[in-house]
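The next block holds one structure in the form of structure tokens; read it before the comments.
Complex shown without one protein chain; remaining protein chains in place.
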Amino acid sequence: METYRVCQLMKDSRFEGFLMVRGAEKKTDKNGRDYVDLNLGDRTGEINAKIWNWDSLQGLPESGKPVLVRGQVQEYNGRLQMKIERWRPLNPEDSPDLAELVPAAPRTPEDMLAEIRETVKSFSSENLRKLTEEMLNMAGERLSWFPAAQRMHHAERSGLLHHTTDMLRLAKAAMEVYPWMNRDLLLAGVILHDLGKLEELKSDESGNVSDYTRDGQLLGHLVRGITLLNRAAERTGVTGETVILLEHMLLSHHGETEDGSPRPPMFPEAEALHWIDMMDARMNTMKTAWEKTPEGAFSERISSLDRRIYHPWYTDGAE
Amino acid sequence: METYRVCQLMKDSRFEGFLMVRGAEKKTDKNGRDYVDLNLGDRTGEINAKIWNWDSLQGLPESGKPVLVRGQVQEYNGRLQMKIERWRPLNPEDSPDLAELVPAAPRTPEDMLAEIRETVKSFSSENLRKLTEEMLNMAGERLSWFPAAQRMHHAERSGLLHHTTDMLRLAKAAMEVYPWMNRDLLLAGVILHDLGKLEELKSDESGNVSDYTRDGQLLGHLVRGITLLNRAAERTGVTGETVILLEHMLLSHHGETEDGSPRPPMFPEAEALHWIDMMDARMNTMKTAWEKTPEGAFSERISSLDRRIYHPWYTDGAE
Amino acid sequence: METYRVCQLMKDSRFEGFLMVRGAEKKTDKNGRDYVDLNLGDRTGEINAKIWNWDSLQGLPESGKPVLVRGQVQEYNGRLQMKIERWRPLNPEDSPDLAELVPAAPRTPEDMLAEIRETVKSFSSENLRKLTEEMLNMAGERLSWFPAAQRMHHAERSGLLHHTTDMLRLAKAAMEVYPWMNRDLLLAGVILHDLGKLEELKSDESGNVSDYTRDGQLLGHLVRGITLLNRAAERTGVTGETVILLEHMLLSHHGETEDGSPRPPMFPEAEALHWIDMMDARMNTMKTAWEKTPEGAFSERISSLDRRIYHPWYTDGAE
Amino acid sequence: METYRVCQLMKDSRFEGFLMVRGAEKKTDKNGRDYVDLNLGDRTGEINAKIWNWDSLQGLPESGKPVLVRGQVQEYNGRLQMKIERWRPLNPEDSPDLAELVPAAPRTPEDMLAEIRETVKSFSSENLRKLTEEMLNMAGERLSWFPAAQRMHHAERSGLLHHTTDMLRLAKAAMEVYPWMNRDLLLAGVILHDLGKLEELKSDESGNVSDYTRDGQLLGHLVRGITLLNRAAERTGVTGETVILLEHMLLSHHGETEDGSPRPPMFPEAEALHWIDMMDARMNTMKTAWEKTPEGAFSERISSLDRRIYHPWYTDGAE
Amino acid sequence: METYRVCQLMKDSRFEGFLMVRGAEKKTDKNGRDYVDLNLGDRTGEINAKIWNWDSLQGLPESGKPVLVRGQVQEYNGRLQMKIERWRPLNPEDSPDLAELVPAAPRTPEDMLAEIRETVKSFSSENLRKLTEEMLNMAGERLSWFPAAQRMHHAERSGLLHHTTDMLRLAKAAMEVYPWMNRDLLLAGVILHDLGKLEELKSDESGNVSDYTRDGQLLGHLVRGITLLNRAAERTGVTGETVILLEHMLLSHHGETEDGSPRPPMFPEAEALHWIDMMDARMNTMKTAWEKTPEGAFSERISSLDRRIYHPWYTDGAE
Partner (left out) sequence: METYRVCQLMKDSRFEGFLMVRGAEKKTDKNGRDYVDLNLGDRTGEINAKIWNWDSLQGLPESGKPVLVRGQVQEYNGRLQMKIERWRPLNPEDSPDLAELVPAAPRTPEDMLAEIRETVKSFSSENLRKLTEEMLNMAGERLSWFPAAQRMHHAERSGLLHHTTDMLRLAKAAMEVYPWMNRDLLLAGVILHDLGKLEELKSDESGNVSDYTRDGQLLGHLVRGITLLNRAAERTGVTGETVILLEHMLLSHHGETEDGSPRPPMFPEAEALHWIDMMDARMNTMKTAWEKTPEGAFSERISSLDRRIYHPWYTDGAE
């Protein structure tokens, strides 16, 4: 049996292979029989699955761990669903390609972190360099695998680095077009703007987010990012305008009050940060929807974009 | 007497030199005496002026032409105003530096047009190349001096080319970050997206916009741009998907229904065009406000941004 | 067995007779058995139906064709559903009354088209007459059966003509009350305002809309209508104000930017067109909801109106 | 000296003739001298005027009364202003044509009232006839000259009757197109919908509104209209559905919650009333703006419409 | 078997005891078998239940009456559901504690009514006292058990009195802080503001609301309250400012146009009434959500609040 990727599964497909467990729960059906309702995924997507007639003594599949499964894909209420016929946790001799089992950034974390560290080293403002380095140190090892979101954009292993480094590239290009801006300030803003997400989301090391943290719910990453920045300022002894400029950039990067920024960007570097953030987030969301849509067709309505998407043929001959 | 630029004028400044007339009207004061109410400007700004005790037989200063004036700057209701003591139109021997008298793009039109033409030549899609070239040809010579707006952003001589070429640079950078997009389509969209403005605004050759045209009022540059594109398609014989993709990019580049785009961007190149357009327009508006604000100070509320702007010191030592 | 109309079906009704297939899809139930999920309708309404235990070798009921069915009406999750016991496609000897099987305009297309053609002949403006006639010719035979919408209002065979002719009557009445308007311009606007829908919707000849077209999605009928008008202007050689007035009427007939018109109506005939369009669309929606609601009762919430509807007793004695 | 109408006055016009005083107030100029600031008008418009060097012992021109004035039209801050040189109140021998001095409905109140009374007589529902007649009787003689608004639409002598009778004509036409509606209910709704304005506005007999009443401010004509209707119901002994249907029509005729109707129209006659009201109000506003705009030109922004208006040439030859 | 309260039930709980029927309906399952779908509740909450394999000859459980049931709690589509194994209506010898079976105000109606009557007696304004007493008399006995809403807040037996008396306490406290307000007017406003709900909602004596009345749908409790007040004014002979102040308070107590008040509060007592009403309604909604959420945890999204709720530990040691 050929092993499909999840995004290739169709009604009546049969599947056998490794998949990542992304949440599993025991439930009872209408006739009082236990079953397990779980989500399974690989790098390319996710599918709901059921294990019927569950023996309650058995341990549940563990979230964030790969399993070996065999099953049949069905359609229920218009959505695909896998009926699991057999499954087991990993044996020591199993060696699934983990890179295939979770969506992940296209570059390695080491690569991306190096690019960021390089950028910081190039800062001529000592204050910005110190603050940014301290913030990166405070972020620690979790930064290497943390996603940028639960669902919206860059919801993947190392998605936060992916988002940050793509934004860095856009920001450096913007410096070519608007050379009158302060380069260090803009780049520092890019690097720091979403670090508060490390305190906002509960993610496992595969980049799978189960929920928001208490901090995330009650304060959000904008405000929590400012607290972290204040701590970094205290540790590095940096004071004055530099700190407040960065505080403002963290606070205003969502742009409008109704999008959660109580202040709009009030100097050019904050404004540029906002648009670069918007553009990179949206392009990532677009790409995900566009890749799933066949050429010449429209997607269903994408809720995060509130519209349907068209995937063009892009050829001169296309009708 | 040292010759100030307009942006340097203050209460009690005296001024003597060439200024551009940007509208002039005869009025009557409370005591029944005629006077002339006019706006004078140079590359750096604009000031209201009065010529009191006007002799009605005299010809009015002509809008869009330079004059030589001498006057005194006063403050009236909190705004600067120049009381003209003497003035005359240009003599044949006058040779004011015209580049100093109107705000203008930082590069020459020839330069910018060459960059655009170069870009079009590089398209591998023949359809996109033909359509874009035809549209540029239809735009004709006016493109070289046309502004991008009456007031909001790039309201300057050759502002439309300025806006377009800065966007081209951003778009090319975006292609580095998102190489899966169709380069020709994105770049063609950038070049064409605002050409409808040539039919929307009434501008003189100094880039000074007096009003909207009837087409501009009743249809706007998005829809008029589509009509022009249809004409170009007919002339070049291009049909099929290429045309409709560009139509959609013209229509959706304002992004949201409430911002005047009846359709949101529905494929990645249209989405990218929207953000690049937003970013470039806003950065230009920001720059104008930021340049006028002293370091360490806040501007008044900028109506096009609906906020006040801060001009940072940008130094490590700044409090 | 008495033959019910679809709007009369209740839980436990039995039905035998001809119905129109409005979409059919093969699905698999939870136990892996194939079934067919389809919608069946007549002039008065639509009901979901299931054919359980489907033999996969059999051909699916064809959308847009009548079938003869026998079944039992059940309730599932609060909605009626017909369990099909037997069905077959039409035999040559079957002669169902097609007028009973699809919702349709109350007048014949010939009648309505004649009224429109008559109106156009009466125009004293040659330009308006030429443009309107050309547009009607371009619309061609599809105009006779095209619906006005997929769901909202006049979603019926010949609904576009129904909507147009009812609006014509309102417009002629408005000319009595506001005789200072230009009659030909208003009536031409009414006739042309929705012709772009022919390029926006995918409809079969029974007036059943399966989806939006690519043009419909990417541009909408307002903008596509303008393109068609431009083509008609080119063919008839009409230029000048007349064309742009009609372009504006097409563009502004939804009234507000947030309802999809990038320009609001800017002269009286455009304003009148907008209100007549709104009123006729809403009265049709109201009528549909009101007819389904018993006297003295409230409907469920009608999503297109965002409210519940009351059907009054309308008698002096009613409590 | 030819006597101009107010709408014809231009800078430097001289004027001598009768005008209506629409408010007059004594003020002091910067040099401590008294003057009178007043508004003068005729059927066609209104102009601000000043009487300089006012002798304080003199009586002020009385609002709502005609005066004979001579003066010179000047421009101040871009607006026309009449400098009064001589003026006096009316002598017994003066006989100005009062119909020329105030804006008024095009038909006589007697005519319009007769049409309304006729309509009511034709009702087959005795309840609706009784309620409507009682409400008209309660309205009394003020109905004959009451305006429909202070500024927005039908702000003229007998404007309320003008608005009501134009709506009646539209409603009767709507009954032709939608004959399934209840005619008496719709027509009664039209006649009653704005009678609450008699308690909402302070108007003099020339239709000039000085302010809102306390009831108008605190409750508005929708709610006050319901109170009046309840009183009419009590007096006529009518109860039951008829009363509540009319209450709902009064309450919902503004259509949307944010436009001041706490309930949207919930049956067809209420829905029709709303659109007919909207259309007639807007067409009247449009007409006023359109009449003031020269052919081929755009108006300034009309605040009640939130847009500029175009007055077309309406001829085939127009460019 | 220990008897749980409804809010304590979990998957796999078994239950035996008295519950209140809150709606019951016969339905047919996919296999054509009848079953009963019903909601059962006690003072603490509500649970959906099913009686499978229903014998159609049997009478349905009666809504608003207690039954004795035995069943098993299951989970279906993520929500709890009770599978009823046995049930019967009450026997004469059954004596369930009715106070345990419906959610109810914490104080007795007698107590709360006495507090209100006491308050009214203390009014020094005779007009306000007369009007308020008449309104309370008109409300009659239903006031003692009427709820304040179907779902949002104080949806419980005597909820209207509960809401009113809590607001009275807040209003009396507000009088301490803002002693310049008119005490009698504010307190009368509190007592009267929601009495229109008696005509807006259909409630049984247990405070369970099945639907809105026709008056409730077509007019709402704000406007219907004004009609009632007018009747009380007529009966008591009270006229003048007092009546219109109360009318305005009834009309404006929702605060904003878009929340259903066509007028915002326009004097201090009306403003205070609005905030006290908002605060009490929201605190009650908050309490309900907060009680259901374990300490240290977040609730699901509460639709009436449009947010998730956190239940703090409230202790110094809590992490």
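Points worth noting:
Order of writing sets the chain letters: A, B, C, D and E. Residues in each chain are counted from 1.
Assume contacts are C-beta pairs under 8 Å (C-beta built on N, C-alpha and C of every residue); 3 or more make two chains touch, one makes a residue touch a chain.
For clarity, every value in this text was computed on a predicted model and none was experimentally measured.
One chain is not depicted; across the entire complex it touches A, B, D, E. Remark: the omitted chain is touched by one listed residue; of D:218, D:250 or D:270 this is D:218. Of the options A:137, A:210 or A:230, the residue whose C-beta touches the omitted chain is A:230.
Listed for chain E, the residues touching the missing chain in the whole complex are 125-127, 166, 169-170, 173-174, 176-178, 180, 182, 185, 240-242, 245, 264, 266-268, 271-272, 275-276, 278-280, 282-283, 286-287, 290, 298, 305-319.
Although one chain is not shown, part of chain A still touches it, namely residues 214-215, 217-220, 222-223, 226-227, 230, 244-245, 247-248, 251, 257-258, 260-263, 266. For chain B, the residues touching the absent chain in the complete assembly are 11-12, 72, 74-76, 83, 298, 308, 310.
Convention: only the chains that are shown with their structure count from here on.
Listing every chain that touches chain C and chain D alike gives B, E. Listed candidates were C-D, B-C or C-E; the one reproducing the A-E interface, defined as more than half of contact pairs identical by residue number, is C-E. Where the sister copies chain A and chain B meet, the same residue numbers recur on both sides for over half of the interface positions. At the far end from chain A, in terms of centres built from Cα atoms, lies D.
Between chain A and chain C, the centres computed from C-alpha atoms are 43 Å apart. With centres set at the average Cα position, the gap from chain A to chain D is 60 Å. Annotation for chain B: residues 214, 217-218, 245, 266 touch two or more other chains. Every pair of chains meeting the touch criterion is listed here: A-B, A-C, A-E, B-C, B-D, C-D, C-E, D-E.
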